[in-house]
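Missing here is one protein chain; the remaining ones are kept as they sit in the complex.
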Amino acid sequence: MIFYPVVFALLVTMALAIVRAVKGPSLYDRVLAVNMFGTKTVLFLAVASYLMGRPDFLDLALAYALINSIGVMAVLQFFQSREFRRRYEHRHEAE
Amino acid sequence: MTLVFGVFLLTLLVIVAVAIVRSTNLFAAVMLSGIFSLLMAVNFFLLDAADVALTEAAVGAGVATVLFLSALALTAEHEQVRPGGAALQWLPLVVAFATGGLLIYATFQNPVIGDPNAPVHQHVAPWYLENTPELIDIPNVVTAVLGSFRGFDTLGEVFVVFTAGIGVLSILGLRHTLVEMTSAEIDARQRSLRHHLIPRVVGRGMVPFILLFALYVQFHGEYSPGGGFQAGAIAAAAIILYSLLEGDDRGRALVPEWLLQIMVASGALLFGGVGVVCMLLGGSFLDYSVLAEVPSEGQHLGLLLIELGVGITVSGVLLTVFHAFARRASR
Amino acid sequence: MGVVELISFVLMTAGGFCVFVGGVGVLRMPDLYTRMHAASVTDTAGLFLVATGLMLHAGWSLPLFKLVAILVFLLVTSPTAAYALANAAMLSGHPPAGVRDETVPSAGRDGETP
Amino acid sequence: MNLDAHLPILQIIVPLMTAPVVSLLRVPSLPWAAATVTSGLAFAVAVTLTGQVLAGGPMSYALGGWVPPYGIELYVDHFSALLLLIITGASTVALAFGKASLDQEVGHERAPMFYAAWLLVVAGLCGIVATGDAFNLFVFLEISSLATYVLIASAPDRRALMATFRYLILGTVGATFYLIGVGLIYMMTGTLNLADMTDRIAEVGELRPVLVAAGFITVGLALKAAMFPLHAWMPNAYTFAPHAATAFLAACSTKAAIYVLIRFDLTVFLPHLSDHAEQVSGFFIPLAVLAFLIGSAVAVFERNLKRMLGYSSVAQIGYILLGLALLSPLALTGAIVHLFNHALMKSALFMAVACLAFRAGSVQLPDLAGCGRAMPLTMGAFVLAGLSMIGVPLTAGFVSKWYLILACLEYGPLGYVLAGGILVSSLLAVAYVWKVVEAAYFQPRPEGARELREAPPAMLAVLWLVALGNVWFGIDTDLTLGLAEQAAATLLGDGS
Partner (left out) sequence: MEFLALYNYWVFAVLLLIGLYAVVAKVNLVKRLIGLSIFQGAVFLLYISMDKVEGGTAPIFQTADGAGVFSNPLPQVLILTAIVVGIATTALGLAVVVRIREEYGTVEEDVIEDMDADS
């Protein structure tokens, strides 16, 4: 089967990404790991739909490819609003 | 061989779940939940549940992460660590282990996974597979069962979503605690990610494609994985992306709140209305066969309309919920 | 196995290798920015190779267009996400390893709150 | 179209479909009016449906025209008809009663959402009772639960939020346990239709997944029904919900879960699972006794009037469970009648409390001292309903307790102990009702307390209607006992 090497590589990489997500240490490392895990999922779904003989299920991979970016943007927004909150709280403490 | 992949991914799932529970940083827990959801979806896919995997994609990767992050931004990012608090608590542990142990005890008499002779595959399910081509005449049996054979469940599902929508609106939407901020701060919050030029340009370019894909999922759901719920979630995700990039105010200008409220109510009403029309035409509730001369065409029409209703309500509710949280943040 | 299949196999295996290298890089590199570098460079290459391999396998059919779409979207969004993340990390005062910056408060360097 | 045949589905979709419309109404008072009218309409449907069931036996309705077990079936028999009467009736009286009280607590801004959620609770509970499909039941369970959370969270007190959260967590755990149980049964039988499940479970009744499933379904529903010792969420949820909503929820939200518990245990599990009868008795009898003793005892020491009544509900649920656990027609009849009577007395009691809170602005006993003279009609209704709860002859409460005690005495030596337990618990009920009476009539109004006036006539009229209902159904028991006896016979398999 021509797909096995790539599938194995993807699965191992997913595991590695999980290790990074669990270890951290910073929040950004975790976000990086999640994002990377997301792209690996897209690839895995694409390959798996051929592996399982149903290439019409590439829709799923496409859906993930489109939606994956939203998570990162939400994280960015979260960091930003946290920054504002911190400044705001800081200003209050100063008063 | 897919079985081995499945076992590997399921093991990862357990590891991630343990990591989520152990982490005291809630942001990390939410990120890991995102991974949990992706793993779950891959497992669903390997177990032949393409529709469910698509739903998990739209919900888990798109909407749930955004909701949890908005809530975290409004609450706290860390669990408070108490002296001795990190230790396992015995009573909950015993309860949990008793429950899990009981289930594992039960599994040894479960039918083996994939066994075609298991009772699940004998009684009702084969009837759906045999009769869908003739009665409903669409390739996606999941959509047929979801929309027609068990359409009443789906009606209930739409109303669950509707309840959550009005619930969040009632709990968060109306009473506000005012936080004093300088106008610069309010301005900065409103601007959102507008000053991040690259993400903004790329993200804005993505929005129409995501919407287009949502339409495809909505109207192609009878032939491929998808349907109203997935489409609604994906469409909502597109608007959420736009709101994240351009600021919540512009997002709300794009789809104003009065429109959202009408969407929330009208989708549910459309679904129920189709059922009532079926009754008026002499069938029983949700019996789409009476909608056209040929029963299977009636089924097609009915499915199209109810899926539309589902899609409208779901996207309306998800956006309402998102705005309710986001507006809290910008006050 | 035909020639096209063979090429497809080689491309996908090479893609798998790239992806794997990226994974190892993310795990082994010393700090956030090098990890990010490892991830995004190999990701893009791996993605390109795997997708091309699949396209060859797919031949001239509808899935081909879906694969192209997947490839294009990921090629656009993945570096954007990496850029945005690096930008956010840098702006919030998360220093690269080995760079001494006295303006960054030391409390922010360790642990979960950069 | 023939409306009569469509009655089971109308029962659900009338409130369900009105809810989205109500959520859009922005004119003050209009949401309330629409909800009340709809609820009244649902009650009318329930009455007609009960008439049909009494005349023509159980009704079945195939949704989408698909024959069960392939499609979803609605199934209404005597037992479910009684429950439908309770649910729609309690909702209608609580709505008709509660306008002023709810305006005060919920406000006009939230009113459209609040009343839409109220209708969704009604529709969800009716769906639970009317459906004949195990998974469809879960969907309606979730509709009613989510809508109930919205109702409770609408109260002005911040503690309502914590009560909502606890209820949300425990309610979801309960519903998920139920879902696990249904999944395991589905795995072994391949069907979700309750009647079909009953037939097919016989073959696999010895297997572990089914036995474990029975356990999960029972625990999950017990959690939803606030059965002792899983009642932790309930007193606070009742205490902090808007007063009129409490009158509605206390009357019927736990009842639906008990209904499902009885239905599953008696019709699906009991005939086919080995040792199930012993398990039910051995498991439920001690819990039921503990429930009514501890529930009543805690109520005696409670100073918050609503929480006192909440603990009293824990005790009353104990009585109902005892009726289930004894597994005799007499006991089951008692339990089912008590479902109805308890709804009657609790909704009267909580409405009286709502009147007191409306004027006094508090439900703490010390704040209510001396209110008996200022609000004689309200307190009169409270005392009447309280007597019914104690079980004084000529009130509704007496009928069901009488049946339960008869069934206990029939049960054998242990039965005397159980009957004694019921009497002790009733004496405790005398104690806590007396505590309220004493505070209201024999204590002076504290210095500087708010001036009290009698509640508005609209509230009093409905309150007295229900309070007199307690007397009516204590004397004329044809309807309640008739339905209950039929239901008990069908459930225990003697009627068919």
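Here the chain labels run A, B, C and D in written order, and each chain numbers its own residues starting at 1.
Here is the rule we use: a residue touches a chain if its C-beta (ideal position, glycine included) is under 8 Å from a C-beta of that chain, and two chains touch if they have at least 3 such contacts.
Please read these numbers as outputs of a predicted model, since none were measured by experiment.
Given the contact rule set out at the top, which of the displayed chains would the hidden chain touch in the full complex?
Hidden chain, whole complex, touched shown chains: A, B, D.
Where the complex has a chain not shown, which of B:G114, B:P256 or B:G282 is the residue touching it?
B:G114
Which parts of chain A are in contact with the chain that was left out?
52-54, 56-57
Determine and list the chain D residues touching the chain excluded from the picture.
Those residues of chain D that touch the unshown chain are 135, 138-139, 142, 146, 149-150, 153, 158-159, 161-162, 164-165, 168-169, 172-173, 176, 179-180, 183-184, 186-187, 192.
Please identify, in ascending order, the residues of chain B that touch the omitted chain?
Counting over the whole complex, chain B touches the hidden chain at residues 3-4, 6-7, 10-11, 13-14, 17-18, 20-21, 26, 29-30, 33, 36-37, 40, 43-44, 47-52, 55-56, 59, 63-64, 67-68, 70-72, 74-76, 79-80, 85, 88-89, 91-93, 95-97, 99-101, 103-104, 107-108, 110-116, 118, 120-121, 124-125, 128-130, 132-133, 139-142, 144-146, 150, 153-154, 156-157, 160-161, 163-164, 167-168, 171-172, 177, 223-225, 229, 314, 321, 324-325, 328.
Assume only the chains that are shown with their structure count from here on.
Based only on mean CA positions, could you tell me how far chain B sits from chain D in angstrom?
Between these chains, centre-to-centre, one finds 32 Å.
State, to the nearest whole Å, the distance from the C-alpha centre of chain A to the C-alpha centre of chain B.
Distance between chain centres, rounded to whole Å: 18 Å.
Suppose each chain is reduced to the average of its Cα coordinates; what separation in Å results between chain B and chain C?
28
Residues of chain C that touch two or more other chains: which are they?
In chain C, residues 73, 77, 80-81, 84, 112-113 touch at least two other chains, as defined above.
What are the residues of chain D that contact at least two other chains?
none
Residue numbers of chain D touching chain B in their complex, please.
1, 6, 9, 13, 16-17, 19-21, 23-24, 61-66, 69-72, 109-110, 113-114, 116-117, 120, 123, 127, 135-136, 139-140, 142-143, 146-147, 149-150, 153-154, 180, 184, 186-192, 200, 204, 207-209, 211-213, 215
Using the touch rule from the top, collect the residues of chain A that touch chain C in their complex.
Residues in contact with chain C: 2-3, 5-10, 12-14, 16-17, 19-20, 24-29, 31-33, 35-36, 39-40, 42-43, 46-47, 50, 55-56, 58-59, 61-62, 65-66, 68-69, 72-73, 75-76, 79-80, 83.
Where on chain B is chain A touching in the complex?
1-2, 5, 8-9, 12, 15-16, 19, 23, 25, 27-28, 31-32, 34-35, 38-39, 41-42, 45-46, 50, 53-54, 57-58, 61-62, 65-66, 69-70, 72-73, 77, 179, 181, 185, 188-189, 192-193, 196, 199, 202-203, 206, 209-210, 213, 217, 224-226, 230, 234, 237, 240-241, 244-245, 329
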